[in-house]
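For this view, one protein chain was removed and the others were kept in their places.
Labels run A, B and C following the written order; every chain starts at residue 1.
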Amino acid sequence: MQIWGIILSPLLALVVGIFFLGLSRKIMARIHWRYGPPITQPVIDIIKLFSQKSISHGTIFDLGLILSLAGSFVVILFLPLGQMCPLSSGGLLAILYLMLLAPLGIALSSGEAANPNSSIGISRKFLLALGYEVPLLFILLAVMTHYNTISLVEIVRIQSTTGWSFGSLPLLLSGIAYFLILPAILGIRPFEIAGAGQEISSGANAEFGGKFLAFSTIQHALHEFIGISLFVNLFLGGWSLFGILEPITNTVWGVILGIIVFLIKMLIVFILGLFINAVFPRFRIEQAIKYLWKWPTLFAFIGLIVVVLVK
Amino acid sequence: MKSLKKKLESSFSDIKINITDDSRITVNIKKDAVVSILNFLKNLGYEHLALISCIDWIEENEFELVYILSAYMEKDQEYNEKEKKTILVKTRISREESKFITVINIFENAEPYERELHELFGINFEGHPRLTPLFLERDYKIPPFRKDFDTRKYVKDVFDKIPSIEERKK
Amino acid sequence: MSLELLIIVAFGGAFLTYFLGKISSKLRNSFAVLNALALVVIIACLYGQTMEKSFYFGFFSLPLILRNNVLSWFFAIAISVLGALSVIFSLSYMRNRERTDFYYLMMLLVNAAMLGIVFSGDLISFFIFWEIMSWSTCILISYNRGPALAAGMKYIIMSIIGSMAMLVGMLSLYTTYGTLNIATLSTLVASSSHGYLLFLLIIFGITFGIKNAVMPLHTWLPDAYAEAPSPFTAVLSGMLTRMGIYGFLLIMYVIVGAGATLHLGHGFFTFNNILAWLGAITIVIPTFIAMLQNDAKKLLAWHGIGQGGYMILGIAFGTSLGMAGGIFHTLNHAIYISLLFMSVAAIQYRTGGVRDLNSLGGLIKKMPIAFIGGLLGICGLIGIPLTNGFVSKWLIYKTLILNGAPFLAFAALIGTWGTILSVYKFLHNIFLGQLPEKYKNIQKSPFSMRLPIIVLSFAILLFGILPGIPLKVINAIDVSLGFKSLNVTLWGIASDSGTLNTINIFAVVLVFGVIIWLLFKAGRKAPKVDQYDNYAAGAAIPKGKYHYTVDYYNPFYRMATPYLKDFVDVFYMKIAKWTQNLCNTVRRIYTGYVGNYVMYIVLFMAFLILIQLKWSVF
Partner (left out) sequence: MDRNQLKKWFESPAKMGHKYSLHVVYFCTGCGIIEIPPSITARWDAERFGVIPVATPRQANLFLITGYVSVKTLKAVIRTYEQMPEPKFTVGFGSCPINGGMYWDSYNTIKHLDKYIPIDGWIAGCMPRPEAIFIAVTHLWTLIDKEMADGYKKYKENYRYYRANQEQLYGKLDWPPLFSEEDKK
C-alpha cells in the first residue's frame, strides 16, 4: 500500500496538476467569450519546451530548479491523497517546512540567472508569501490546536467521523480565511504580481527557456495541486463524503473512490478560484500585503481565539 | 500683439516682425542679436522653448534656425487664456561655416534640440557641453537632413548593395 | 584526563601563545592551533565521565570546584570545537595585521574562560570565569578601534550590570544557605518560599538574559557582532552568547529545579510563561529588523538575537521535548551562525573588508566554497528540512502546539518567514546576480578558511539527516535534569503524537532529485552562457549596473520602516544621555571657591543639627 502510494501519488499529482493548468486556460477563455486552446495545450507546451534548446547560467541555475521540483514532489508524498498517505512523519509542521524547498530552489536558480527582473520577481514572491503566511499560520495553528495533533492524516481521519471542519463552528472562520488567501497561495490573479509578464518579464521565469521552463511549468502545476489539496484536506474532510465511504474504508474500492471524491472536491475549489482569477486585475504588492494582513488575518486571528476559547 | 511688436521694434534695430495670425508672431533677426532677443523674451514671460527647428535653404546657401517660444503663464500684460501666443524667432546662418552659439544658458532644455540639429544638420553649437550622437547609429559623411544628402544613392550604397543570401550562394 | 589539566592547558596555553608570538609568528600560529585541538581531544576523552573535584580551598574559606556532567560536557565540546575552528580560520584572516599576539591570547583566553564556566561546580568560580570571559570579550570586540570602541563600551556596561546582578544573587544565596556549591544548593533551594525563588530567578535571569540578548536586554549585541573581528564573531555568536542559555539551564533546572520553577506564579503570569513570551518577542522583532539591514554582519547579528528567542522558548516550557529542542537549537545555532560569519569573513578577506550588501554580487563563481557555506548556513537558519535547524525548530514548535500555546507557536513560525526574506537577500546580494567588474580577479579563499567552512557545512547536513547523534546526548541531559526520557532514534524522534523521521525525507528528496536530474540530463544539453548574455529587452546590458540589490524588499520597507526600529536601544541611549546630563549638573557644585565649600559644610552641619533637634524633641 505504502509503496503503491509512493509511486502513484506523485504521478497522479502531476497528471492532475497539468490537467488543471489546461482546464484553467480553457475555462478562462470561455469566461472571456473565446474558444480557447485545446485542453491538452500544457502537455503540448511541455513537450515542445523539452525538445527546445536552452541556456544555463551556472550550476546553481540547474540545481536550484531541480531542488524546487524535487521539493514539490516530496511535499506531495506528505499530503494525504484520499486515504492514501505515503509518508506522514513530521505532520503538518514538516509539510510547512518542506513547502519552503520549492520557492527557495526557484529563488536560487533565478538569482543565479543574474537578471534584475528575476530578482524583483523573487523579492515580490517572498513578500507575497510573507503576506499570506501570517493568516495561513493562524489557520494551521487553529486546526492543529482544535484537533490537538500535528498529523495531517489524523486531522483527516477525525473529520471523517465528526464532519468537515469547514462545517464545524469553531473552524468556520479559519476556513473562510483560507479561502480568501487561496488565490495568493496559488499565485493567481489578483495576486499575480510576482510573475507579471508585462512589468517584470514574468519575474523568476525571465531567464528560463527550453527544459528549464518546462520544469518551472511542472513545478507551478504541482504547486497549485499542493495549495488546493491542503485546503481540501484541512477543511473539506479529505476523502470523506458524509459518511458514505465509511463502510468501505481500507478496501481497494474505498481507496479508489476516496481519491475520486478528493479530486472532485479539488476541482470544485479550483474552479471557484478560477472565477476570481478571470475577473480581477492585479494588486500591487503593497496593496496585496495590506489586503492579506487585514481581512483574512482578522478572520484567522478571531478563528484561532475562538478555537482556544472553545477548548 | 501690437504692443509686443512695438516693444520689440523699439528695443532692437534691424528687425522684421510679421504677425502671421492671431496667435503667432514671426521675428526675423540677425544672428548676432538672437541671444539678446531670447533673453528679452524670456524676461517678458516667454519661458518655454518648445523647439529649435532648422530649414536648409540650399539655393541661398543658408540655414534658417527657428526658435519657437511660448509662455507658461501671465507675465506679459496682453496674455490671456484665449490667445496663446507663440513667437518664432528666425535667424539665418551660413551653410558653409554652419556654426552658431548655444542657448543652453538661457533655456536649459535646448540641450537635446541642439544635439539633434548637430547630428542631423551638422550645425556646430559652440559652448554646448556634449555634442554626441543622439539618434543615429552610423556616421554619415553629409548629415542626413541636409538637402544635398542623396537618400536614394545612400540607400543603394548601403542597403541594396548587400547581396541577398540566395544571390551570394550563386 | 582530569579537569585541572584541562584548565591548565587552556589558560597556560593562552599565555604561552602570547610569549611564543614574541619569538616567531609561525611558532605561535601552530601552537595556538595545537592548543585549541588539544582541548578538543581532552574534552572528547571526558565523554561520559561524571566527576567533581575541589581544586582550591580557602578562597575566602570557600572551595573552588570543577565538575563534569553531561550538560557541561555537551557545552564544552561545542565550545572547544568551535574555538579550534575559529583559531584555524584566524590564521589567514589575521595575517598581516597588528597586535596578532594579543589577539590570539584573548581568543584562547575567552575559550578557556568559557570552558571554565561550564565546568565550574560552584558559583564563585563560575563568577570568576564569567568575569574573565566578559572582559576579554570586551577587549576583543574593541580590537578594530574606531566604532568598535563604542561597541565594546556598550557591551561591557551591560555586562557589568549583569555581573552585579549575579553577585547580588550569589551573596543572597551565600547568606541564606552558607554555601555556593551548585550540587548542594540544588538540594537546598527548591524548598524555599516562592518569593525567594522568584527573586533568584529574576536576578540571575537579568544576568543571563543580558548575555543571551533576550529582547529588552539585547542592545549590546548588533554593534558588538558587527564590529568584532570576524573569526571572533563566530565564537561570540556561536557559543559565547549562548553561555546565557547554559546559565538559564543552570539556574532554572539545576539550582532551583524543574519542579519548583514550573509552578511559580498564577494563571498567565507564571515565570516560565513570561519568559516564553519574552522569547517570542525576541524572535519576532529582531528577525524583522534584520530585513532592513544592509550590513551583512549586522543582518546576521539581528538573527543571532532572534534565534536566541527560539532557545528560550524551548527551555521555558520545561517539557522533555522542549528542553531537547532548546538545547539542540543552541548547538545548531552555534554551527550555522558561525558558518555564516565565517563565510562573510572569507568575503571580507578577499574583497578588502567589504560587507555592504549593496556593493557585492556574483561571487559564487569566484568563491564557491564560501557560497556553499552561506547556502547551508541560511538553510540551517531558516530550518529547511535536512539541515540541522529543522529538527530543533520542529521540536520547539511541537512542544508549543502540544502545550496549547498557539500564539507563541505563531510567533516562532512567523519568525521563520522573516528569516527567509532577510537571509535570501543576504545570499542573493553577496553571491548571486552579476559579478561587478572590480571583483573580476578575486581569488578563492585560502585553505585555512575553507577547512572550517567545509567542516561546519558537513556538520549541518550530518545533524540534519542524522539528528540522533546529538539528540542522544541531549536526551541524557534531559534525564539528568529530571525530565522524562525521549524515544530517540538515529534519524529522528518518536513520540506519542507524531513522529519525525529525517531519513525518509532524505531518501525521498534524494530519489526525486536523482530522477529529476536524470530527466534534466535527458533533455537537450544547455550550454553555459556568460553573465552578460542576459535578457535586457534587446539591449546589450550595462556592465556593473545590472544587479538588483539596493532596497531589495522595497515595497515592504516603505510600509514597515517607521515601525521597525530598535526602540529599546533608543530608550537606553536616552537614559544614558540623561544620566550624563544629571552628572554634568551635579558636577557644578564643585565650583572651586573655598567659600562655597565652607558654605556646603555649614549647611550640612545645620542639617545635622536640625535632625538632632528634631530627634531630641520627639
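Quick notes
Methods note: contacts are C-beta pairs under 8 Å (C-beta built on N, C-alpha and C of every residue); 3 or more make two chains touch, one makes a residue touch a chain.
The structure displayed is predicted, hence computed values, not measured ones.
Among the displayed chains, contact with the absent chain in the complete complex occurs for A, B, C.
The chain omitted from view is touched by exactly one of A:Q52, A:S168 or A:T249, namely A:Q52. Interface residues of chain A facing the missing partner chain: 25, 29, 32-38, 41, 44-45, 47-55, 117, 197-198, 201-202, 205-210, 213. Where chain B meets the omitted chain, the residues involved are 135-138, 140, 144, 149, 151-152, 154-155, 158-160, 162, 164-165, 168.
For chain C, the residues in touch with the chain missing from this view are 530, 532-533, 535, 537-540.
Going forward, only the chains that are shown with their structure count from here on.
With chains as nodes and touching pairs as edges, the resulting graph is of another kind, matching none of line, ring, star or complete. Remark: chain B and chain C have CA centroids separated by 70 Å (rounded to whole angstrom). Averaging C-alpha coordinates per chain places the centre of chain A 37 Å away from that of chain C. If each chain is reduced to the centroid of its CA atoms, chain A and chain B end up 62 Å from each other.
In chain C, no position touches at least two other chains. The multi-chain contact residues of chain B, meaning those touching 2 or more other chains, do not exist; every residue touches at most one other chain.
Here chain C touches chain A in the complex through residues 362, 364-365, 375, 379, 382-385, 390, 393-394, 397-398, 401-402, 404, 406-407, 409-410, 413-414, 416-418, 420-421, 424-425, 427-428, 432-434, 492, 497-501, 504-505, 508-509, 512-513, 516-517, 520, 523-524, 526-529, 531, 533-537, 546-548, 552-556, 558-559, going by the rule given at the top.
Against chain C, in their complex, chain A makes its touches with residues 6, 10, 50-58, 60, 62, 65-67, 69-71, 73-74, 77, 87, 89-91, 93-94, 96-98, 100-101, 104, 107-108, 111-117, 119-120, 122-124, 126-127, 129-130, 133-134, 137-138, 141-142, 144-145, 148-151, 154, 201, 206-207, 210-212, 214-215, 284-286, 289-290, 304, 307-308, 311.
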